[in-house]
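With one protein chain withheld, the remaining protein chains of the complex are depicted in position.
When the chains are written out, they are named A, B and C in that same order, and each has its own residue count from 1.
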Amino acid sequence: MKNKKAETLDDALDRISDGDTVLVGGFGLSGIPEKLIDGVCDRGLRNLTVVNNSSGAGRIGVARMLERGCVGKVICSFPWGGASAVFKELYEAGKVDLEIVPQGILAERMRAAGAGLGGVLLPIGLGTEIAEGKAIHTVDGLEYLIEPALPGDIALVKAQKADPRGNLIYRLAARNMNPIMAMAAKYTIVEVDEDVALGTLAPENIMTPGVFVDRYLVTGRYRPETWEGAWS
Amino acid sequence: MKNKKAETLDDALDRISDGDTVLVGGFGLSGIPEKLIDGVCDRGLRNLTVVNNSSGAGRIGVARMLERGCVGKVICSFPWGGASAVFKELYEAGKVDLEIVPQGILAERMRAAGAGLGGVLLPIGLGTEIAEGKAIHTVDGLEYLIEPALPGDIALVKAQKADPRGNLIYRLAARNMNPIMAMAAKYTIVEVDEDVALGTLAPENIMTPGVFVDRYLVTGRYRPETWEGAWS
Amino acid sequence: MTQKSPLSREQIAKRVAAELQDDWLVNLGLGIPTLAVDYVPEGRDVIFHSENGIIGMGPKPGDADVDTDLMSAGKGPVTLIPGASFVHHADSFAVARGGRLDAAILGAYQVAANGDFANWRLPGKHVGGIGGAMDIAYGAQRVFITMSHTGKDGSPKLVETLTYPLTTRNCVTKVFTEIAVVAVTPDGFVLEETAPGYTPDDVVAVTGAPLIVPDEVGEIAA
Partner (left out) sequence: MTQKSPLSREQIAKRVAAELQDDWLVNLGLGIPTLAVDYVPEGRDVIFHSENGIIGMGPKPGDADVDTDLMSAGKGPVTLIPGASFVHHADSFAVARGGRLDAAILGAYQVAANGDFANWRLPGKHVGGIGGAMDIAYGAQRVFITMSHTGKDGSPKLVETLTYPLTTRNCVTKVFTEIAVVAVTPDGFVLEETAPGYTPDDVVAVTGAPLIVPDEVGEIAA
């Protein structure tokens, strides 16, 4: 059986390259692959397109990737949170691009990529700025925006447990976009609290089958040095 | 709390009407709501459009609905199984219509309905009979068929356990199309082996949240009188 | 004549919470909507949906029980009710867009007489973002808006036509402000209730679109 367990952070991340589109799990303070994010920062990667629900908050999540100059573009639904100071500064200085995608569209576009679809017909955003320049298709007299699939080169995913095949379960609401991103990327790297023996996870309870996972790194449960600036 | 538990089969089925589109769970011999199917037969419903993976086998699954004259149209991926004698006879006598939808398209079209999408862009079926008369949309130079959502008026679903809120878990491969159908219909009726107390199902293991379930009936585990004709 | 008593944020939350019926599935936006969770009328089993994938959010936990893996879409720590469940984001928005939400309570910058509303972008400013509002407002059976009746400069926020960027078209059911409850109908805005001490004319004066005033207008039970 292929060994998907990475022994070091560098080992886990050796497939990421400058310019990649990186899907980064997490919502608010939950389910963020913080150790993998540290690793991306330390590797000095550049010009990444980062997909996340937000642009980071305080020094949580993708905010650190922005701070360290790894990011050329952010695709997210909530860029201007009160705590998104790092992003705001870079954006206003013209150092990072932004594509705003409503949260439900973001989830469906990534799911479409994972499911091998070209895109989906969405009934929302019609008449709004979001619809500008997009194709519209009519089904049974109702209009829909055609939204293309949003695949990643890499997904950085946070899960609770992995088994040797890379099967994953998630803790509480830390699930969020993680299972979708695991399916939507060409290469999926997972940070887990713990790994468990083969056969430990009940087949019916596995949320992400290991066929969607390329590498996992056991980090224990992450606690940031400070929550400062993350809550406003 | 709303009582979603039906006390009788008639009670469970009182919202189905002649002419409804009925999504019926099950694949092969697994996860078929057989008792609910018996109930539909006994109510003498007519002109239903039935969506299932197949057209039934022997006297299993939707085959009995066909035999009892409840069905005006079948939408399925595998109509001509060796055991689909009832359907074959009715179809060749011009008594029932057929729409063949490849299995993966069938699943995605129902998922789209459940997710409030107008449809999906599918890369398959291009150049085949399946594509005839369908719109094609190009994304990044690749062609896709636009496949419309396939919603049901009613879903007949088989699960293993339900709690009073209608939260469901499924047994082994009996899951199949059931969770998708539960989401894709306006009104979802579930047949379960057993019901369990509120709080018994782990929140992280629930496969179909009760918000997608309208009624459930506890039937115990179903065993057909005969498997005859179901295996060929 | 009674003194004019505009509703507090808590009173607006309480008033909109009175709309929530037994067995409803409800999504709450940030701000005043979040407060509504504390005012659900007794005896009504209302299930709260959080778009980050929680179905069945319970009240805020004690400080010792805060878990960063169990927080609402507004980053507030929450608990679970018995029978709660988790879904990923695509399924969570399937709940919303697929029509399972009986109601959503959201904030707004503006509401138009045709039910359009704006809540995501202030032209020229970098504040907030769209988040999940478009999907939720599209899919919910009823959209209840809580907001101040006018902006800080006194300009009406109930308007004929939006001047702020649209969130979702034709979706608002009712608006709850510090001085009135206003329904959105095919004929436009209809005044349903006024805050204590306010006359219908007081409300008409600060509403930026025709406001239909029925013969009977109740007082908000604040």
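Assorted remarks:
Keep in mind that, in the parts below, a residue touches a chain if its C-beta (ideal position, glycine included) is under 8 Å from a C-beta of that chain, and two chains touch if they have at least 3 such contacts.
Small disclaimer: the values here were computed from a predicted structure and weren't measured.
For the chain that does not appear, the touching partners among the shown chains are A, B. In the complete complex, the hidden chain is touched by one of A:Ala115, A:Val139, A:Val157 or A:Leu217, namely A:Ala115. Touch with the chain omitted from the figure is made, among B:Lys88, B:His137 or B:Lys186, by B:Lys88.
Contact residues of chain B toward the unshown chain are 27-31, 54, 76-81, 88, 91-92, 100, 102-108, 110-111, 123-130, 170-180, 207, 231. Considering the complete assembly, chain A touches the hidden chain via residues 1-2, 113-117, 163-165, 167, 183, 198-199, 201, 203-204, 206, 209-212.
Please note the rule applied: only the chains that are shown with their structure count from here on.
If you average the CA atoms of chain A and of chain B, the two centres end up 33 Å from each other.
Note on chain placement: the centre of chain B and the centre of chain C lie 36 Å apart, centres being C-alpha means.
Centroids of chain A and chain C (each the mean of its C-alpha atoms) stand 29 Å apart. Among the residues of chain C, those touching two or more other chains are numbered 86-87, 90, 93, 96-97, 135, 138. In chain B, the residues that reach two or more other chains under the touch definition are 115-117, 203-204.
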